[in-house]
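Data first, discussion second: the structure below is written as structure tokens.
A protein chain is absent from this complex, but the other protein chains hold their places.
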Amino acid sequence: MARRLLTSLATIAVAMTLTFVLIRQMPGDIVHQWAVQLQMQQGISYEQARLQAAAMINYNPDIGLFEQYFSYLGGLLTGNLGLSLTYRIPVSLVLVQALPWTLLVTTLATFLSFVVGCGLGLLGALRRQSLLDPLLTLYATLSQALPPFLIGLLLLLVFGIGLEWLPMRGNYTPDVEPGLNLPFLLDVALHAVMPVMAFALPAMGDWALAMKASATSVLGEDYLHVARARGLKPRRILLRYLGRNSMMPLVPSLATALGSALGGSMLVEAIFGYPGLGFFLAQAIDRRDYPLMQGIFLISTMGVVLFNLAGELVLARLDPRLRR
Amino acid sequence: MNPVLSLRDVHVSFPLSGGRVLRAVQGVDLEIPEGGIVTLVGESGCGKSTLGKVLLGVLPPTRGTVHFGEVQLWARGFRWTRELRLQVQVVHQDSYASLNPVHRVQTILGGPLRAHGLVRGAQEAGRAVRELLERVGLTPADYFAAKHPFQLSGGQRQRVALARALMLRPRLILADEPVSGVDASVRLSILELMKELNREEGIAFAYITHDLATARFFGAGHPMGVMYLGRLVEWGEVGTLLDNPRHPYLKALLAALPPPDPLQARQVGLLPLKSLDLPDATRPPSGCPFHPRCLLAEARCEAGDPPALLDGVACHLVEGR
Amino acid sequence: MSALRTLVRNRRALLGLLGLVFFLLIALLGPELLPLDRMPDPDRRFEPPSLTHLLGTDYAGRDTLVQLVHGSRDIIQISFFTGFFAVLLALAVGLTAGLLGGWIDGILTALTDVFLTVPQFPVMAILAALMRVGDPVTFGLVLGLWAWPGLARSLRSQVRALREREFIEAARVMALSPVWILTRELLPNLVPLVGVYFIRVARDAITVSVGIMLLGLVPLKVENWGMMLNMATFQSGALYVPRAWAYLLSPLVAIVAFQFCLIQLASGIEELVDPRLRRRA
Partner (left out) sequence: MRTARPTLLPLRAGLLRVAGLAWLVGFLLLLVGCTSRPPPLGVFCGAGEWDIPPAYHGNPWAPGGVGAAAPYVYEPLFVHVASTGQYLPRLGTSFTEGPDGRELRVSLRPGSSWHDGTPLTSRDVQCTFYLGALRGMPVWSYLDSVECPDPATVLFRFRRPSPLGRVDALTEPITSPVHLFGQHLPAILELGGAQVAGGGGDAQPLDPELAARLRGVREVLFRFQPARPVGTGPYRIGRVTSAEMSLEAFPQHPETDRLAVRRVRLLRWGSNEVIWSYLLAGQLDAAAPACPPDVASEILRRRPTVRMLTPSDLSDLGVLLNTRRPPFDDLRVRQALARLLDRDLVRRVASPFSETFGGLQVGMGRQIARRWLPAETLASLEPYELDPERASRELEGAGFARDSRGRWFGPEGPVRLELLAPEGQSDLVLLAETVAAQLEAFGMETEIRVLKRDLYSARLSDGDFDLAASFGGQLGRYGDPTLAMERFFMPGGQLQMASGLPGVLDGLDVGALSAGLRLVRDPLAKKETLGRLASLAHQELPFLACFEKRLTLFLNDGTRVQGWPAEEDPLWTALPAGAETIYATMLATGRVRPAEAR
């Protein structure tokens, strides 16, 4: 286990270095970025705009890559992720504010799709001759072909613009007082519905297919016959034996899915203006905010690795053969 | 008669994590005579398959020597030559895993023939394969040549494996549990075929099994070794051994065999042993490795070194010790 | 030949295969039959389907069907090359790691883990800013650069499992050369895995390429399906114009249908290969 932990750390380190170098290879430095904006706004010459831009963000672009890297590493060791170039506030502060929203949406979406998907898959496995089975397969295939951001757009069109049921963007209305009160919680929940659905709807199909396959193989196992022979109630068999045992192989991938959802939220969050990690990442990429980009990459990489690790742990607990 | 293969004091051990060592084979001496048959029996996990790999030449012993005819394998400066390699061939237990699932029988057999330049062109290969298939009793040969392994029954697959083993004209075929995965009804016919090959082609067989009945059938008149925890504990002619077992282990194994009379069968239970489980091979018991399970074990069995194979049996309790 | 015959016997695989052949035919012959006319005719914009324009017209009054047909070439090429490069990379990494083992395996496995860990799309966004892509081949290369780790990982474990299989041992005692064993015994066993993965990646490439097109990595081609979607949602506002449903739905349905065929084919092959599923079929 210690070995596994060590390789995880190494993976994070290498991934971090890789993204560090990659990020800084992007054309168009941050000063240029601001200079261009100023030039458009004020109609001044480029030289002047560049001077102004450098003044605006107070940034010296001429520090070498190595120097930057080592000072970044040094900062990391003391838990300092640096100062966001555009916002002039610590990156960790941005992360602390953004992460909960991403976690809210991704965990809600993952668990919702898992529960509903598994339910559908179970039904599909039980009624393999009915219409449900081909419908399920069709749904899963279709949803695999539709990326979440397109689903998000369609949701927006139907529920936001067409029916005007749901708020179109943001995480809550400024009218409500943030805190532990019902109006705020309701407001947050309402705002989360569409982003959650955009992630959950396509994932549901995948879970349903996986669950169907798993349940089908469990259906062939001896202990089900034994349970049936013991005269247990069908409902009990369904839930306790079939449901649980076919869900188990999916639990590790549930952890993995949670991990990857952390990193995959850029487009959807952009569509819904949802202030999570992906939203800030898109902004950071747009503005060449290197420290912020790096921080977000770091945290999502860590998320993937940690959730993978958790998945392996769960698997090891579930499968006695791997315990040794 | 010169032995095809002889093993002297062969040990095989595998390092495990945590500094432990698995001693799979310990101090085995074995000779397989030209055109002869040697049978090895034992429970699963006793090291007979590891010994098989040493016989096959794919696993170097940790200690001891292996001779192929005059050549000492694994000696300093030793190099495999093709002739040497081809002298021993194999029939595996798992017939499904031993044949490449993506190829047809024609390719499985014809490919190596062409690789070794034994046949030229597709036509000649086809003819050779058909002959081979007929030799192992797969007729009509054309029908079987066009099949994929998964389209054949276990017995048919073993015949193909046998054909593959014998087509390069080896001096010895290692048959590692060749019929354990085959329906009982066709076991005999496959063993019969192997005997025939032994008789007519003069190919020696090393027959590894846990099934005493097939050992008696196939190895009759030839020597047999009984393995326990990596050691040979008894050695002798098959019939003699099975009729008059001397080692308590073989006695126990024989006692567990259902007698031919089905009415009596019920009265025979499990192995008459203290414990059903084989001891952990990484932590072998002191003294005689069999003592924790032996019903007759005495104090001296627990202490000291394991007994040597003297006079065909390795047991402290056998008369004359 | 017989592999094809078995494939055809599977219903899903057959469906997928027929669909793919259909798309290929469209891509090969369509552009010859329906010439692309890019001249705008703003008076006829967003026309619903009619006999002259079977799928209606776009925001500049041009025929949607013609664009769809011409765009199929791009989509098929991009997904093919993405799959090709991903498989190439995965084969190199996976086989080397699986066959050689030891420290090389350790390094390659770690590398695979890193690529699996870094979130894919943002990196693409950065790559988008880094590289200049002009043709489907380079586009495929860029997409393939990040699509290989999954296959590399399963190839490695598959090779390691196969290496222990008895038929490899049998081949070794038959004194067959390592090259023979690799090419005749090992590789054929990996073909289904590689094939299924190829299709998967090719399918993913379609979705990702739509996203990449939004980032301006590739030249804008009005007839590209992803670009059509982009034009419909972001530039011309067809998403919000009820009359323009045909222009919005055409590329959407085409993308979904093409992916559908790929998925059907992939799962068909999987069913054929997985003996557990086969026995039941």
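Every chain is named by a letter (A, B and C) in the order it is written, and numbering of its residues begins at 1.
The rule is short, and it goes like this: contacts are C-beta pairs under 8 Å (C-beta built on N, C-alpha and C of every residue); 3 or more make two chains touch, one makes a residue touch a chain.
Predicted model, so just to flag it, every value in this text is computed and none were measured.
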item: Touched by the hidden chain, restricted to displayed chains; value: A, C
item: Which of C:A152, C:L239 or C:L272 contacts the chain that the document leaves out; value: C:L239
item: Among A:F20, A:F199 or A:Y274, residue touching the chain not depicted; value: A:Y274
item: Residue in contact with the excluded chain [from A:L5, A:V21, A:L65 or A:L93]; value: A:L93
item: Contact footprint on chain A, counting only the chain that is left out; value: 27-28, 32-33, 36, 39-40, 42-48, 51-52, 55-58, 84-89, 93-94, 96-97, 111-112, 115-116, 119, 156-157, 160-161, 163-175, 186, 189-190, 193, 221-223, 226, 239-241, 243-245, 247-248, 251, 270, 273-275, 279, 286, 288, 318-320
item: Missing-partner contacts on chain C, residue numbers; value: 38-40, 42, 45-46, 59-60, 129, 134, 214-216, 219-222, 233-244
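Please note the rule applied: only the chains that are shown with their structure count from here on.
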item: Centroid comparison with chain A (C-alpha atoms), farthest chain; value: B
item: Chain closest to the middle, measuring from C-alpha centroids that were averaged per chain; value: C
item: Interchain centroid distance [CA atoms averaged], chain A/chain C, Å; value: 24
item: Computed distance of Cα centres, chain C from chain B, in Å; value: 49
item: Interchain centroid distance [CA atoms averaged], chain A/chain B, Å; value: 55
item: Where chain B touches two or more other chains at once, by residue number; value: none
item: Sequence positions of chain A contacting 2 or more other chains; value: none
item: Footprint of chain A on chain C - complex, ascending; value: 110-111, 113-114, 116-123, 125-127, 129-130, 203, 207, 210-211, 229, 233, 239-240, 252, 255-256, 259-260, 263-264, 276
item: Touching residues (chain side chain B, partner chain C) in the complex; value: 56-58, 80, 82, 85-86, 88-90, 92, 94, 97-103, 111-112, 115-116, 150, 161, 164, 168
item: Contacting residues of chain C [partner chain B, same complex]; value: 165-167, 169-177, 180, 184-185, 188-189, 191, 275
